[in-house]
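Encoded as structure tokens, the structure appears first; notes follow it.
Removed: one protein chain of the complex. Kept in place: all other protein chains.
After this line comes chain A, so read on.
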Amino acid sequence: MSLIRISYEDLSRNFEEVEAGLSNREALEEANRCLYCYDAPCIQACPTGIDVPTFIKKIASGNLKGSAKTIMSANPVGASCSRVCPTEELCEGACVLNHATKPIMIGNLQRYATDWAMKNEKILFSVGEKIGKSVAIVGGGPAGLSAARELALLGYDVTIFEAEEKAGGLNTYGIVSFRLPKAVSYWEVEQVASMDVEIRTNTRVGRDISVKEILDSYDAVLLAIGMAHVPALGIPGEELAGVFDAIEFVKETKTKPITDALLGKKVAVIGAGNTAIDAATCSVRLGAENVKILYRRTLEEMTAYDFEYDFAKQDGVEFRWLTAPNKIIGHEGKVVGIECMKMELGEPREDGRRRPVPIKGSEFTLEVDAVIKAIGQSRYLDLIEAFEIEHDGGVVTINPETFQTTNAKVFACGDVIFGKGQGEAMVVSAAQQGKKSAYSIHQLLMPTMETV
């Protein structure tokens, strides 16, 4: 099934941002609809605690620079968040107008203000007075950038080590450009860089610079490396041409010219999280004729947000629930099909999720030209081990108050601490954790100073 709004003539057009921003008039009307609540629940519902009524009031008064500053001071990746936050579950879900009319479009207003700052090339913050202490941040994703910004404000000499060519983490490379264009992530990176934060790109810690050197040369270290590639499915046929890692797959669309390799093809995506949705909708935009998401559980257990699910359905993505792959079938080294099994849900396990069990004899084969694996992300085990800090299967152990690891001078936040019931894999929570880690580092290094 294909939708009219997909262009098959110029595939790259499909990767332009889907949602147009609010017009001036729309933004003004919406901003004026906000009640400017006192002790507003939307502030509490935002993980970074953006002062929503204040930034909205500033839009209404025409103080767009102030508005962007209110947003970005609470959330250093507030421009990205305005696009990728599950707002229905956060700020907008808490808006008091849910009980009266309809909630304020907080995300869109946030985008309006930050877009303005981006367009007008505003630098919103200046560096704090230097205090002569240094912090190394490993990983320049939302968590690392957010920590770097706060530490720079506090006067630290901050160096970010980033393995990739550009910082921004998944905002730059992982979230599809039609939801989050790279330019937005770059702008946020620039905002941080403009605060004298040194960003050493193309520098993979553990390869291009040793862990020891980092530990020895800085007063504190923050580990914000996120998660790694998609793990293997552990089924036959994974080595065939046409089998992709979803994260790599999306990254290609954000870093290389769009190709017509999938034009008219049939694609199966394995998994039903954020990554699966992004991989599936990307495939649609690359011209695939049919895209199916195969998930071994049901809609209930799916970890993708509702808005993502709706978005994928609108793109014509098909969902096959209770379906697990058995093996990928190849011909002359290329994918031609996938053998699947129907599942049913068993008793809940200790994590409360019901375990899918295969139904005997339910095997069936789907004809596909490509298989995209999107069953989560593995961990940078080697690097974590090199830091000699405690972890649980790659989920770094921290003091939940301070984000301190078992090495007192090493802190960790973002996706690297997500999992095993800890944290939340969202850009906005990574940003908040980055801020909090920065304050903890400050407390560690400045024991005589007032706490922030």
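We adopt the following convention: contacts are C-beta pairs under 8 Å (C-beta built on N, C-alpha and C of every residue); 3 or more make two chains touch, one makes a residue touch a chain; residues count from 1.
Here is the rule we use: contacts and distances are computed from a predicted model.
Asker: Mind telling me which option in "(2Fe-2S)-binding protein", "Recombination protein RecR", "Elongation factor 4" or "Dihydrothymine dehydrogenase" is what UniProt lists for the chain we can't see?
Answerer: The chain we cannot see is recorded in UniProt as "Dihydrothymine dehydrogenase".
Asker: Of A:96, A:153 or A:336, which one is in contact with the hidden chain?
Answerer: From the options A:96, A:153 or A:336, the contact with the absent chain belongs to A:96.
Asker: Considering the whole complex, which of A:21, A:41 or A:66 touches the chain not shown?
Answerer: Only one of A:21, A:41 or A:66 touches the chain omitted from view, namely A:41.
Asker: Contact with the hidden chain only, please: which chain A residues?
Answerer: Counting over the whole complex, chain A touches the hidden chain at residues 28-29, 31-32, 35-41, 60, 96-97, 99-100.
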